[in-house]
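Every protein chain but one is kept in place in this view of the complex.
Now for chain A:
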């Protein structure tokens, strides 16, 4: 199960944080700080997996942004790694050629997309088409 998802830039600014386990505020800050430190210094030639406390973080870097998912030790690493990529593809499609600024100014949209993609820490929908169509429906209602 996914414990949390973080989008952070290289400086460690959080662009999106979604927790699927109850954490206290102070704990969240700590987690975000630690995860950033953990992934930012890793060589691009390293694995995309790194142990984090009693869990592991699966992360991937896109330009200056790190997408990190914290999952259980027993979870299938590559499946979550591609889950990150699928999410990026969906964002890319939605914002047509996504860049960090899109995510900054439209952070609320990113939360909406994420809610269509992952729920309760589990993958909900893997069809890019289904998610994009759903976002279209929602935008009409605004």
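Here is the rule we use: contacts are C-beta pairs under 8 Å (C-beta built on N, C-alpha and C of every residue); 3 or more make two chains touch, one makes a residue touch a chain; residues count from 1.
Quick note on the criterion: contacts and distances are computed from a predicted model.
Participant: Looking at UniProt, which of "Dynactin subunit 5", "Exosome component 7", "Ribosomal RNA-processing protein 40" or "AP-2 complex subunit alpha" names the chain that isn't shown?
Facilitator: "AP-2 complex subunit alpha"
Participant: Among A:35, A:65 or A:81, which residue is in contact with the omitted chain in the full complex?
Facilitator: A:81
Participant: Which residue numbers on chain A touch the omitted chain?
Facilitator: Its contact residues with the unshown chain are 1, 13-20, 22-25, 29, 32, 42-43, 45-51, 54-55, 72-79, 81-83, 85-86, 95, 99, 101-102, 104-109, 111-112, 115, 119-130, 134, 138, 141-142.
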